[in-house]
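Yeah, one chain of the complex is gone here, protein chain that is, but the others are all in their spots.
What follows is chain A.
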Amino acid sequence: MKQDIEQLKQTASQVRRDIVRMVHACQSGHPGGSLGCTDFLVALYFNIMKNDPSFNMDAKGEDLFFLSNGHISPVFYSVLAHAGYFDKAELGTFRKLNSRLQGHPTTHEGLPGVRIASGSLGQGLSVAIGAALAKRLNGDDSIVYTLHGDGELQEGQIWEAAMFAPHNKLDRLIATVDYNGQQIDGPTEMVLSLGNLKAKFEAFGWEVLEEPHGNDMASVVAVLEKAKSLTGKGKPIVILLKTGMGYGVDFMMGSHKWHGVAPNDEQLATALAQLEETLGDY
(Lines give C-alpha, C1' and ligand atoms only; values in the text may rest on other atoms or scores of the structure.)
Protein backbone atom coordinates (compact mmCIF):
# COMPACT_ATOMS: atom_id res chain seq x y z
CA MET A 1 0.00 0.00 0.00
CA LYS A 2 1.33 3.39 -1.02
CA GLN A 3 2.31 5.53 1.98
CA ASP A 4 1.92 9.30 2.02
CA ILE A 5 4.74 11.62 3.06
CA GLU A 6 3.78 11.57 6.76
CA GLN A 7 3.58 7.78 6.81
CA LEU A 8 6.91 7.53 4.96
CA LYS A 9 8.54 9.72 7.61
CA GLN A 10 7.14 7.49 10.34
CA THR A 11 8.50 4.41 8.57
CA ALA A 12 11.88 6.09 8.10
CA SER A 13 12.11 6.83 11.81
CA GLN A 14 11.53 3.19 12.66
CA VAL A 15 14.01 2.04 10.02
CA ARG A 16 16.64 4.33 11.53
CA ARG A 17 15.98 2.83 14.97
CA ASP A 18 16.37 -0.64 13.47
CA ILE A 19 19.68 0.34 11.85
CA VAL A 20 21.35 1.53 15.02
CA ARG A 21 19.95 -1.35 17.05
CA MET A 22 21.11 -3.94 14.49
CA VAL A 23 24.61 -2.51 14.27
CA HIS A 24 24.80 -2.17 18.05
CA ALA A 25 23.64 -5.75 18.64
CA CYS A 26 26.46 -7.29 16.64
CA GLN A 27 28.94 -4.46 17.24
CA SER A 28 29.71 -4.25 13.54
CA GLY A 29 28.24 -2.92 10.31
CA HIS A 30 27.80 0.38 8.56
CA PRO A 31 25.41 2.84 10.18
CA GLY A 32 26.53 6.07 8.44
CA GLY A 33 25.52 5.31 4.87
CA SER A 34 22.50 3.33 6.04
CA LEU A 35 21.07 6.30 7.93
CA GLY A 36 21.82 8.63 5.01
CA CYS A 37 19.97 6.44 2.50
CA THR A 38 16.98 5.64 4.71
CA ASP A 39 14.67 8.23 3.18
CA PHE A 40 15.52 7.09 -0.33
CA LEU A 41 14.92 3.40 0.34
CA VAL A 42 11.73 4.02 2.31
CA ALA A 43 10.37 6.22 -0.47
CA LEU A 44 11.27 3.61 -3.05
CA TYR A 45 9.70 0.61 -1.33
CA PHE A 46 6.66 2.30 0.23
CA ASN A 47 5.68 4.80 -2.42
CA ILE A 48 7.50 4.54 -5.75
CA MET A 49 8.04 0.92 -6.75
CA LYS A 50 5.59 -1.65 -7.99
CA ASN A 51 6.86 -4.73 -6.19
CA ASP A 52 5.57 -7.91 -4.60
CA PRO A 53 6.92 -9.00 -1.20
CA SER A 54 5.86 -12.60 -1.85
CA PHE A 55 9.14 -12.53 -3.80
CA ASN A 56 9.83 -14.22 -7.07
CA MET A 57 13.43 -14.01 -8.30
CA ASP A 58 12.45 -13.32 -11.91
CA ALA A 59 10.00 -10.57 -10.94
CA LYS A 60 8.26 -10.33 -14.29
CA GLY A 61 5.98 -7.31 -14.33
CA GLU A 62 7.58 -5.91 -11.16
CA ASP A 63 9.94 -3.02 -10.63
CA LEU A 64 13.35 -4.10 -9.39
CA PHE A 65 15.87 -2.59 -7.02
CA PHE A 66 19.57 -3.46 -6.83
CA LEU A 67 21.71 -2.27 -3.93
CA SER A 68 25.20 -1.90 -5.39
CA ASN A 69 26.82 -0.44 -2.27
CA GLY A 70 26.04 -3.57 -0.26
CA HIS A 71 27.62 -2.36 2.97
CA ILE A 72 24.50 -0.35 3.76
CA SER A 73 22.74 -3.67 4.28
CA PRO A 74 21.13 -2.59 7.60
CA VAL A 75 18.82 -0.11 5.89
CA PHE A 76 18.09 -2.57 3.07
CA TYR A 77 17.19 -5.37 5.49
CA SER A 78 15.02 -3.17 7.66
CA VAL A 79 13.12 -1.80 4.66
CA LEU A 80 12.63 -5.30 3.22
CA ALA A 81 11.33 -6.56 6.57
CA HIS A 82 8.88 -3.68 6.99
CA ALA A 83 7.78 -4.14 3.37
CA GLY A 84 6.84 -7.72 4.23
CA TYR A 85 9.59 -9.74 2.56
CA PHE A 86 10.43 -11.48 5.84
CA ASP A 87 9.60 -11.21 9.53
CA LYS A 88 11.18 -8.22 11.21
CA ALA A 89 12.22 -10.39 14.17
CA GLU A 90 14.91 -11.75 11.85
CA LEU A 91 16.62 -8.35 11.92
CA GLY A 92 18.01 -9.46 15.28
CA THR A 93 20.16 -12.06 13.53
CA PHE A 94 22.04 -9.48 11.43
CA ARG A 95 25.72 -10.43 10.98
CA LYS A 96 25.40 -13.34 13.38
CA LEU A 97 26.32 -16.97 12.68
CA ASN A 98 23.77 -18.92 10.59
CA SER A 99 21.84 -15.79 9.64
CA ARG A 100 20.24 -15.03 6.28
CA LEU A 101 21.16 -11.40 7.00
CA GLN A 102 24.82 -11.58 6.09
CA GLY A 103 27.12 -8.61 6.60
CA HIS A 104 26.63 -7.77 2.95
CA PRO A 105 23.48 -8.85 1.07
CA THR A 106 23.48 -12.20 -0.66
CA THR A 107 21.10 -14.52 -2.43
CA HIS A 108 23.11 -17.42 -1.10
CA GLU A 109 21.10 -17.88 2.08
CA GLY A 110 17.79 -17.40 0.29
CA LEU A 111 16.74 -14.13 1.90
CA PRO A 112 13.59 -12.88 0.12
CA GLY A 113 14.05 -9.49 -1.51
CA VAL A 114 17.70 -9.90 -2.43
CA ARG A 115 18.43 -10.72 -6.08
CA ILE A 116 22.22 -10.35 -6.21
CA ALA A 117 25.14 -10.40 -3.83
CA SER A 118 26.80 -7.02 -3.40
CA GLY A 119 29.59 -5.69 -1.28
CA SER A 120 32.52 -5.84 -3.61
CA LEU A 121 31.79 -2.46 -5.17
CA GLY A 122 31.03 -1.37 -8.69
CA GLN A 123 29.06 -4.39 -9.92
CA GLY A 124 25.43 -3.44 -9.33
CA LEU A 125 24.92 -1.17 -12.30
CA SER A 126 25.98 -3.93 -14.67
CA VAL A 127 23.61 -6.38 -12.99
CA ALA A 128 20.76 -3.86 -13.18
CA ILE A 129 21.43 -3.30 -16.87
CA GLY A 130 21.29 -7.05 -17.45
CA ALA A 131 17.97 -7.24 -15.64
CA ALA A 132 16.70 -4.31 -17.71
CA LEU A 133 17.76 -6.09 -20.91
CA ALA A 134 15.86 -9.18 -19.77
CA LYS A 135 12.78 -7.04 -19.13
CA ARG A 136 13.03 -5.53 -22.60
CA LEU A 137 13.25 -9.00 -24.16
CA ASN A 138 10.27 -10.11 -22.06
CA GLY A 139 8.18 -7.13 -23.18
CA ASP A 140 8.04 -6.00 -19.55
CA ASP A 141 8.05 -2.22 -19.23
CA SER A 142 8.58 -2.01 -15.47
CA ILE A 143 11.51 -0.06 -14.07
CA VAL A 144 14.89 -1.12 -12.70
CA TYR A 145 16.34 1.00 -9.86
CA THR A 146 19.82 0.96 -8.39
CA LEU A 147 21.68 2.69 -5.58
CA HIS A 148 25.41 3.38 -5.55
CA GLY A 149 27.77 5.06 -3.15
CA ASP A 150 29.58 8.09 -4.51
CA GLY A 151 32.92 6.60 -3.52
CA GLU A 152 31.86 3.50 -5.45
CA LEU A 153 31.98 5.53 -8.65
CA GLN A 154 35.76 5.29 -8.42
CA GLU A 155 35.40 1.69 -9.63
CA GLY A 156 36.06 1.35 -13.36
CA GLN A 157 33.25 -1.14 -13.97
CA ILE A 158 30.71 1.59 -13.18
CA TRP A 159 31.88 3.52 -16.21
CA GLU A 160 31.83 0.47 -18.46
CA ALA A 161 28.20 0.09 -17.48
CA ALA A 162 27.57 3.83 -17.74
CA MET A 163 28.74 3.67 -21.36
CA PHE A 164 26.63 0.63 -22.23
CA ALA A 165 23.24 1.81 -20.96
CA PRO A 166 22.83 4.95 -23.13
CA HIS A 167 24.29 3.22 -26.20
CA ASN A 168 21.55 0.64 -25.84
CA LYS A 169 18.87 3.21 -24.99
CA LEU A 170 18.00 1.56 -21.68
CA ASP A 171 15.43 4.14 -20.69
CA ARG A 172 13.68 2.22 -17.92
CA LEU A 173 16.72 2.33 -15.69
CA ILE A 174 16.97 4.79 -12.78
CA ALA A 175 20.31 4.82 -11.00
CA THR A 176 20.79 6.85 -7.84
CA VAL A 177 24.08 8.00 -6.40
CA ASP A 178 24.23 8.46 -2.63
CA TYR A 179 26.14 11.72 -2.93
CA ASN A 180 27.27 12.13 0.67
CA GLY A 181 30.82 13.15 -0.16
CA GLN A 182 32.36 10.68 2.29
CA GLN A 183 34.25 7.42 2.04
CA ILE A 184 36.29 5.29 4.42
CA ASP A 185 39.53 7.23 4.22
CA GLY A 186 37.88 10.66 4.34
CA PRO A 187 36.00 13.16 2.20
CA THR A 188 35.66 11.92 -1.36
CA GLU A 189 37.09 15.17 -2.68
CA MET A 190 40.32 14.42 -0.81
CA VAL A 191 40.54 10.68 -1.45
CA LEU A 192 39.87 10.81 -5.19
CA SER A 193 37.78 13.64 -6.55
CA LEU A 194 34.70 12.69 -8.53
CA GLY A 195 34.88 16.01 -10.36
CA ASN A 196 31.73 17.21 -12.06
CA LEU A 197 29.52 14.13 -11.82
CA LYS A 198 26.62 15.75 -13.62
CA ALA A 199 28.82 16.63 -16.58
CA LYS A 200 30.38 13.18 -16.55
CA PHE A 201 27.06 11.32 -16.69
CA GLU A 202 25.69 13.75 -19.27
CA ALA A 203 28.75 13.21 -21.43
CA PHE A 204 28.06 9.48 -21.26
CA GLY A 205 24.49 10.10 -22.45
CA TRP A 206 22.48 9.95 -19.24
CA GLU A 207 19.61 12.16 -18.13
CA VAL A 208 20.85 13.65 -14.85
CA LEU A 209 18.68 14.86 -11.98
CA GLU A 210 20.21 16.63 -9.00
CA GLU A 211 18.45 16.56 -5.66
CA PRO A 212 20.15 18.57 -2.92
CA HIS A 213 17.75 17.43 -0.17
CA GLY A 214 18.15 13.66 -0.08
CA ASN A 215 16.99 13.44 3.52
CA ASP A 216 13.80 15.40 3.00
CA MET A 217 11.10 12.85 2.29
CA ALA A 218 8.94 15.08 0.10
CA SER A 219 11.95 16.01 -2.00
CA VAL A 220 13.06 12.40 -2.35
CA VAL A 221 9.61 11.29 -3.50
CA ALA A 222 9.42 14.23 -5.88
CA VAL A 223 12.75 13.52 -7.56
CA LEU A 224 11.89 9.83 -7.91
CA GLU A 225 8.54 10.77 -9.47
CA LYS A 226 10.35 13.14 -11.79
CA ALA A 227 12.76 10.35 -12.75
CA LYS A 228 9.84 8.02 -13.44
CA SER A 229 8.28 10.64 -15.70
CA LEU A 230 11.50 10.69 -17.73
CA THR A 231 11.53 6.92 -18.39
CA GLY A 232 10.77 5.71 -21.88
CA LYS A 233 12.41 8.68 -23.54
CA GLY A 234 15.53 7.00 -24.88
CA LYS A 235 17.96 7.68 -22.04
CA PRO A 236 18.83 6.09 -18.71
CA ILE A 237 18.37 8.37 -15.72
CA VAL A 238 20.69 9.05 -12.82
CA ILE A 239 19.77 10.93 -9.66
CA LEU A 240 22.59 12.64 -7.79
CA LEU A 241 21.06 12.55 -4.33
CA LYS A 242 22.80 14.69 -1.74
CA THR A 243 22.48 12.97 1.61
CA GLY A 244 24.07 13.38 4.99
CA MET A 245 26.02 10.39 6.23
CA GLY A 246 24.57 9.38 9.57
CA TYR A 247 21.45 11.52 9.05
CA GLY A 248 19.02 11.41 11.98
CA VAL A 249 21.57 10.72 14.72
CA ASP A 250 23.34 13.97 15.60
CA PHE A 251 26.69 12.60 16.65
CA MET A 252 26.97 10.41 13.53
CA MET A 253 26.21 13.17 11.05
CA GLY A 254 28.56 14.93 8.67
CA SER A 255 31.57 12.70 9.10
CA HIS A 256 33.01 9.57 7.55
CA LYS A 257 33.91 8.33 11.06
CA TRP A 258 30.64 6.41 11.36
CA HIS A 259 31.02 4.68 8.02
CA GLY A 260 31.73 1.32 9.59
CA VAL A 261 31.66 1.74 13.36
CA ALA A 262 29.05 0.46 15.81
CA PRO A 263 27.71 2.57 18.70
CA ASN A 264 28.34 1.48 22.29
CA ASP A 265 25.51 1.14 24.84
CA GLU A 266 25.54 4.78 25.80
CA GLN A 267 25.68 5.98 22.20
CA LEU A 268 22.83 3.64 21.33
CA ALA A 269 20.68 5.19 24.04
CA THR A 270 21.53 8.68 22.79
CA ALA A 271 20.69 7.70 19.22
CA LEU A 272 17.39 6.02 20.11
CA ALA A 273 16.34 9.06 22.09
CA GLN A 274 16.49 11.00 18.81
CA LEU A 275 14.46 8.46 16.80
CA GLU A 276 10.81 7.90 17.52
CA GLU A 277 9.63 4.29 17.76
CA THR A 278 6.75 4.46 15.30
CA LEU A 279 6.10 0.89 14.20
CA GLY A 280 7.44 -1.12 17.12
CA ASP A 281 11.01 -2.29 17.56
CA TYR A 282 11.83 -5.75 16.28
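The criterion applied here is as follows: a contact is a pair of C-beta atoms (placed from the backbone, for glycine too) under 8 Å apart; a residue touches a chain by one contact, two chains touch by 3 or more; residues count from 1.
By our rule, contacts and distances are computed from a predicted model.
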item: Name per UniProt, for the chain absent here [options: "Membrane protein", "ATP-binding cassette domain-containing protein", "Glycine cleavage system H protein" or "Transketolase family protein"]; value: "Transketolase family protein"
item: Options A:Met49, A:Leu101, A:Ile116 or A:Val177, residue touching the unrepresented chain; value: A:Ile116
item: Hidden-chain contact residue, picked from the options A:Glu6, A:Asp141, A:Glu160 or A:Asp250; value: A:Glu160
item: Contact with the hidden chain (one of A:Ala128, A:Ile174 or A:Leu275); value: A:Ala128
item: Residues from chain A at the interface with the omitted partner, ascending; value: 57-60, 64, 66, 106-108, 115-120, 122-135, 137-138, 140, 156-157, 160-161, 163-164, 168
